[in-house]
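Quick one: this structure, given as structure tokens, is what I'll be asking you about.
The complex appears here without one of its protein chains, the remainder shown in place.
Presenting subunit A:
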Amino acid sequence: MPSPIALSPPSPPPSLFLKTKKSSFSQLPPFPTATSYLSALHEADARARGQVVTPSSTPPLSISSSITSTSDDNTPIELGDDRSGLTFPLTAPNSEQVFTTVHSEFGHCANQNYRCVSQHDSGKQVAEHKIEEPPYYILLTTYFSYLLLIIFGHLRDFFGKRFAKSYFTHLVPYDGYAPLNSDFDSFYTRRLKHRMDDCFSHPVTGVAGRTIMVYDRYSEDCNYTQIYPGTKTRALNISSYNYLGFAQASGGCADAVEESIKRYGVSMSGTRLEGGTCDLHHTAEALVARFIGMEDALISSMGFATNSTFIPALVTKGCLVVSDEHNHASIRVGVRQSGAHVRMFKHNDMDSLEALLREVVSQGQPRTHRPWKKILVIVEGLYSMEGTMVNLPKVVELKQKYKFYLFVDEAHSVGALGPHGRGVTDYFNIPPRSIDVLMGTFTKSFGAAGGYIAGSKVLINSLRLRGCSGPYAEAITPPVLTQIVASMASIMGVATAPFSNSKALSHAPTTPPREDEYTHPGMAPASALPTWLSLPPSLSDGSEARERIRRLAFNSRYLHAGLKKLGFITYGHPFSPIVPLLIFNPGKMATFSRMMKARRPTPIVVVVVAYPATPLVTSRVRFCVSGAHTKDDIDIILRACDEVGDILDLKHGHGERWPLEEIMKKSVELVNSV
């Protein structure tokens, strides 16, 4: 028991999050001082570059300028050999640069040229997304590959049921019982996906930030079983939804979450309407409403469930839902659950939407031709499989003309688009209150989980009672709520933060607000946050979040433009953080994924998607760019795609092509010309 008159305060109790950092510090090679450690780093870097080793004249001031230790690294740090750029930056930091993040979670990049603002240029028309078609031989070979796969699959099923019965026990009738699974329904899963199962569902450990630690595995019986030798590989992570880089195990948000666990525990132990609501829910919902710019918001514990439980509360039988072709499964489940009629319009095609609206408004309900009770148009801000962005100004214009209700699902676009990170309304500079219902999720940009719906107070009050997650689903837990509050407060900036450094003053929007503009993207007042929540100054004045948003905008544009200039066919908006690269042939998909993962020194884990998640011929690899990546990481990815694309014959784009070195050198010019 420390004495109350002791001069120094007692040491803080050991905490979950900081323990690993301290233990990994204890595993450092025996450097007596911080300066000697960092001069060794400088020398190792100079040796690696083949330069003459001179003693560094201005050693960095403190060790915190380059926190590169990882959370669960058991190997001692060998400074000269690691050229992967994953745990340490490839360029050593100089003395002025102070980085507060761990490089393997959030990359260190101090070059201010590698930033840009995500905003729609209001002078230009919203560009129609032109789909590039590959040459015929690619499409014909793709059809032929699927035909071969189907034929082989049926042959193997036919002979396997007779000669290898042990593999088919769940698919044939047994002992008077019906088969457990239908062999027809599972045909694609068994005969297509199973062949490349080692490319899916990688077991990982640690934070899925800029890099990810993947467990190695191999299979000796064609992916029926996997064998784990126990080793792990750290790989560059271009597959996780981590747009602003808030997937961190350390930092201001993590400390706040730890504090909230001490105060609130880990569960509310109830549903929202039956005793599971606490003050943190009200705080978080008010903050979300302020962030989005609507009157009120409600939070649900699961992003999928936000759509599937609240859409039935919005529409019923006798209503019509007009939805985009590529809407997410959660929207479809919710619409089907509600019993409303559905009509689909061609993906992102505003002429198709207008023609459909004219048809449904004039014809009314089928058979009776009575007018519809409600017409709700559901679109998404960013489509996760295509990377395209909705033409929101045109949709809002159609809304004024045809007077339907509009529901925008901003699962991927909130936090990732717009100069202030407020989503697709911020990107197009449209007042959010002109849209009836704004829905989004916290999984992608906020490093949390769950979803929200924002709208007018009357609507949200009604949804709280009529949505079926209120009485049946568990309330969202306090630690996740705290992560939401902390990350949102960092993006908005807390208004009473001390204006002690110039960075905070420069948080004002870059363009002066016009008279008819909504002054909605503003900072959060300190009263909107819980009193026990204290964020570090770089987070609470919004400067770090601004950096993240700008890094994300630069990275996404750079990757998109770089891949196009290398000659690949990519879908999606040039500014979207989701970049699908088309592969077309199913065989190349598996090879691409394995080759990327087998690259040394920097392995890369990617997500490949094929039929039936995408249309038949357009198999793709989907890159999810993050603000945690640096320009060096994007260069590594471009180089990897270049080499693998040459081997697999993936470059069928029609535009102008640049060599890789030129793309890497002229990156800023390339991004600004997009």
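Definition applied: a contact is a pair of C-beta atoms (placed from the backbone, for glycine too) under 8 Å apart; a residue touches a chain by one contact, two chains touch by 3 or more; residues count from 1.
Definition applied: contacts and distances are computed from a predicted model.
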### Task
Determine which name in "Eukaryotic translation initiation factor 3 subunit B", "Small ribosomal subunit protein uS9m", "Protein ORM1" or "mannose-1-phosphate guanylyltransferase" the UniProt entry assigns to the undisplayed chain of the complex.
"Protein ORM1"
### Task
Using the definition of touch stated at the top, determine which of A:His194, A:Arg217, A:Arg336 or A:Arg657 touches the missing chain.
A:Arg336
### Message
If I consider the whole complex, including the chain that's not displayed, which of A:Pro203, A:Gly364, A:Pro471 or A:Pro612 touches that chain?
### Response
A:Pro612
### Option touching the unshown chain, where A:Tyr188, A:Tyr215, A:Tyr264 or A:Tyr402 are the choices
A:Tyr188
### Query
Considering the whole complex, which of A:Val117, A:Leu273, A:Ala286 or A:Met344 touches the chain not shown?
A:Met344
#### Entry: Residues belonging to subunit A that touch the chain removed from view
133, 136, 139-140, 142-144, 147, 176, 184-189, 325-326, 329, 332-333, 335-336, 339, 341-344, 611-612, 614-617
